[in-house]
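Quick one: the structure is below, and I'll ask about it shortly.
A single protein chain has been removed from this complex, and every other one stays in its place.
Lettered A and B in written order, each chain numbered from 1.
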Amino acid sequence: MSILGNRVRRKEDPRFLRGEGRYVENLPLEGALAVTFVRSLYAHAAINGVDASAAEALPNVQVITAADMDLAPYGPPPFPGLNTAMGRPLLAGDRVRFVGDIVAIVVSGDRATGADAAELVMVDYDPLPAVVRPEDAAKDEVLLFPDAGTNVAGGSGSADHDPALFEGCDVVVTGTLDSTRMAPCPLEPRSAAAEVGPDGRVTAWLSTQTPHQDRMVLAGTLGLDPAEIRVVAPDVGGGFGAKMLNVEEILVVWLARRLGRPVRWTETRSESMVALPHGRAQRLDFTIGGTRDGKVLAYRLDSLQDAGAYPSLGAFLPNLTALMSSGVYAIPKIEFEGRAVVTNTTQIAAFRGAGRPEASQAIEHALDVFAAELGMDPAEVRRRNFIPKDSFPYTTVTHAAYDSGDYEGALDLVVRSAGYDELRAEQRRRRDAGGPLQLGIGVSSYVEITNGIDETEFGEVEITPDGNAIVRTGSFSHGQGHETTFAMIAAERLGMPVENVTVQKGDTDDVAKGTGTYGSKSTQIGGAAARGAADKVVEQAKQLVADYLEASAADIVLDPALGHLHVAGDPAVALSWADLAARASADERISELKADHEFKSSPTFPFGAHVAVVEVDTETGRVELQRLIAVDDAGTLVNPMIAEGQVHGGVATGASQALYEQVVYDDDGNPLTGTFVGYAFPSAADLPSFEAVEMETPTPVNELGAKGIGESGTIGATPAVHSAVLDALSPLGVRHIDMPANGENVWRAIQEAKA
Amino acid sequence: MTRIAVTVNGSRHEADVEPRQLLVYFLRDQLGMKGTNVGCDTTSCGACTVLIDGESVKSCTVLAVQADGSEVTTIEGLADGDELHPMQQAFHEQHGLQCGYCTPGFVMAAVSLLKENPDPTEEEIRHGLEGNLCRCTGYHNIVRAVQAAARAGA
Partner (left out) sequence: MIPAGFEYARAGSVDEAVELLGGDADAKLLAGGHSLIPLLRLRFARPSLLVDIGRLEELRYVKEDGDRIAIGALTRHADLVRDPVLAKHCAVVSTAAEGIGDPQVRHRGTIGGSIAHGDPASDLATIAITLDADLVLRGPGGERTVTAADFFTGMFETALGPQELLTEIRVPKVATATYLKHARRSHDWATVGVAAAHVDGRVQVGLTSMGATPLRARSVEEAFAGGASAADAAAHAGDGTSPPSDVNASAEYRAHLAQVLVRRALEAV
C-alpha cells in the first residue's frame, strides 16, 4: 500500500506550533547592526539633497545615501521585450518614482534608534507631477524615465486589428474588467540579514522563495563569484510570488560587505505595503463574438498592465495572460495585445496566479456577458464551448499545449456538488418575493499553467549511517509542506517510513542547485526530481547489496513494504536500510548511497470549475459570500490534505479580490491602503467554509501524474464570485461591476443601471 | 527606564525597560522568546497575540510597563513538555497551519476564545478569530481545528 495519496500530517508542524519557527528575524546574529530604510514620501519628485547630520548625531548611527553607492541600477529582469532603460537605482539619487523608493539607509546599533534616526534624515524634494493611472501613463505626457522617451515598459501581441475577426458572428459584445491591484501580504514581512565570514564569503539569510536564484543575482549585481555567497532561506512566512530578491536584499548584503559587520533589516508592515511588489493591476478590454446558439467564434483581448515605477516581472505577465487567454474553450480565432506602462506606484510582480487570473477573469466575464446577451444559462454557454475531453493533448490558437483535461467533467461535478438547480430555484423564490436580500450564483471554469517555462529542478537523496534518508531539494517551501510531501515521495520509492526521511532545502551550501518555488511547480518538478534521485539511490543500493550478498545487482530487488533489499525469490536473506547503511559506513562505502537527479519537463495545465453563492443586500450593497464550491484538478495528489489546504488559501485570496481587497492610490500617488487597516485583507469572519471537491486527472508529463495546485483556487474563485454578484443584480439591469464587488461598488453599479 | 516584574509562562522576570518598549519586543528582544511574531503595525493581524492574565491581547498594543505585575502566557508556555496543548494538537491534526507565521497568534487567540465560550458555533469561532489574519489557509482548517479542540474539551 503506497503512502502516496494519504493525508499524512505535516512533519514541519511542531516547530511552528511551539513557537520555534526559524524566521530570519528570529535567528541569533550576535552584534548585528539594524538597517532602516528611509523611503520617499512623494510619488514623483526630484531630490535636491539629503541632510543626514541630525540623524548621525544620534549614538552609533551612520547614514548612507546615493553618493555612497557604487552599484549599477537593478533590473529590469531579463525577460524579452522589457525596456532596459528603466533600471531601479538601488538608492534613489536625483529622483524618486514612488512612495517607498529608498532614499537613504540608516545603520544603527538597535532598531529603535534606527527608527528615531530615520525621522531625522532631511530630504529636500521638488515634487513632480505624478502619473498614477496606467491610462494616463500611456499618453507619455509625464515621463518617469525621460531618457527612455516613453513610459512603455513592455508589450506583447499586435496592435493591428484583423477587421475580419468577428466575421460570421451573430452576436458581438464588448466589455472591460479591471483586474485590481492587490498586495500579496505574506504574514511575515520580509527580513534579510548578512554577515561576512572569516574566509571572506558572505552569508545572506533571506526571507525568500528562491535562494539559489537569489545567489546568482546577488553575485551578478555585486560583481562576485557565486561561490563567494551563501544564501540561506530558513523558515519563510509565506511568499505568494512576491518574495524574490529585490533591492532591499541586495542593499543588506552590500552593507555587510561594506561595513564588515553583520546587519539585519526587518520590514514593518507599513513599509511592506509600499515596498513589497504588488500583483495584478491589468486593465482588460475584451470583445467576444459567436453564434446565436452560443458557440464562440472569435475573441479579442487588450491588456494594459500597470508595471509600477520600475518594470519587474509584472511588465512581462501579459505574456502569460495572452498564452492562457483561450481558457478552457475551443475558440477558433483570438487576438491579443498587451502593453505594460510605468506609473508612480509600487512595482508589480508575481502574486498568486501571476498573469493567469487575469486571463481567466477576462474570458469568464466575457462568456458571462455573451451568455447574458443570448439569454442563456452561463453554465450552458460554457458546455457549448469546452475543449472536448478526448482532444488532449490540445494546442490553443494562442499556442498553449494543454497536457490533459476534462473541463466539462469538472463543471458537471461542481454544478452537481453545488445543487445548482435548487440554488436557481431559491434564487427565483427570492426574486419573486422582491426583498432586499437577493441571491447570486456564479460559475467559472478555468485552466492554468504551472511550470510554465519548462524548468529543471534538482533533487538529491542520501542514506545516512543510521539508515534514514535525507532529501535535498532545490525547490523551496514557505508554507507548502515540502518537508512532508517530498518525504512521502522519497519514502515511497525507498520503501522507508516517512518518519525516517528528512527534507532539507533553502541553504545554497547544503543543496547544490535549485530554482526555488513559484508558479506552483514544486511537486511536479521538485517532487519528480526527488523521486528520480531516490530511484537512483535504490539502484546504487542494489549494487552494494549485490556485493555484500555476492549476487548480481540485476537480481537484487527492493521490498517496498519492508524496505528490505534481497535477491529476488530469497527474502529471507535481506538487508534493511539500517543494516546496509551500517555496513556501508563501516566499509566507508556510505557515499555510494547518495545520488542526485535533475528533472525537467514541459508545463502542466491544472484546471477546474467553481460555483459561488452570494447574498447581496441590494439596499446597502453588502455582499456575503455564502458558499464556494471548488473542483480543482491538479492531477494525482501526493497528499490530499496539503493540496486541499492550498485550495482553501487560494480560494480565499481569489474571493477576496472579488469582494474585499484593492490597493488604492490618490491622484498624487499617495497610497491609501498602506496598512492592514486601510487594505481590506479579510478575516475568518468575512469568509465561509469552502467546499473542495476532489477530481484527479493525471498529467502524462511526470511519473507522479502531478500538476500544480498552489494557484488554482485563486484563479477559479475570482471570476465565480464576481459573476455571482453580477448574477444577483442582473434583474436590476446591472451588467458591469468593478471589483471589489461589494459595498460601494455594488451601490454604484445599481445607481448606474438605474440611470 | 522603568523597572517591571512580569511573570511569563510561570517564570518571574524583572527588568528595566524603556517606557516605549512594546510588550512584544520585551518578550522577543529582552527575554529572547521569539515565538511571538510581529505581522503588522496597526493592531490588525494578531500574530503577536499572547494572554495577559488569561485573556488574549495583541502584545504590539501593550507597553511592557503596562504588563508590570501581570501573568503573560506565550506560545512557548502552552505545551506540557513533549506533549502539545490540545489546541496545538488540533491545529496539527486539522492542518490549520501552512507557513506557520500567524500560527502562534491564532493558537493563543483560540485558547482564549474557548476559555470564554467552550462550545462555540462556527459563526462564533469565525467572529472570535476576527482579530487574526492568515494568508495561507483561507481560515477553513483553522476553524476546523478550533472545532476539534472544542470537542476535545481544550
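Just so it is clear, a residue touches a chain if its C-beta (ideal position, glycine included) is under 8 Å from a C-beta of that chain, and two chains touch if they have at least 3 such contacts.
Please read these numbers as outputs of a predicted model, since none were measured by experiment.
Contacts of the undisplayed chain with the visible chains, over the whole complex, involve A, B.
Only one of A:Ser683, A:Thr697 or A:Ser723 touches the chain withheld from this view, namely A:Ser683.
Among A:Arg416, A:Arg589 or A:Arg622, only A:Arg622 touches the chain left out of the display. Only one residue from B:Gly35, B:Pro86, B:Gly100 or B:Gly131 touches the chain missing from this view: B:Gly131. The omitted chain makes contact with subunit A at the following residues, 111-112, 115-116, 119, 268-270, 619-622, 660, 664, 672-673, 677-678, 680, 682-683, 685-686, 742-744, 747-748. The omitted chain makes contact with subunit B at the following residues, 2, 18-20, 22, 25, 38, 41-44, 46, 49, 52, 55-58, 60-63, 65-66, 68, 109, 112-113, 116, 127-128, 130-132.
Basically, only the chains that are shown with their structure count from here on.
Inter-chain spacing, taken between the CA centroids of subunit A and subunit B, is 28 Å. Residues of subunit A touching subunit B in their complex: 9-10, 12-21, 23, 25-26, 111-112, 184-189, 235-238, 240, 268-270, 478-481, 641-642, 644-645, 648-653, 675-677, 681, 683-687, 689-690, 713.
Residues 18, 20, 25, 33-42, 44-45, 47, 74-76, 78-79, 84, 88, 91-93, 95, 97-104, 107, 122, 125-127, 129-143 of subunit B are the ones touching subunit A in the complex.
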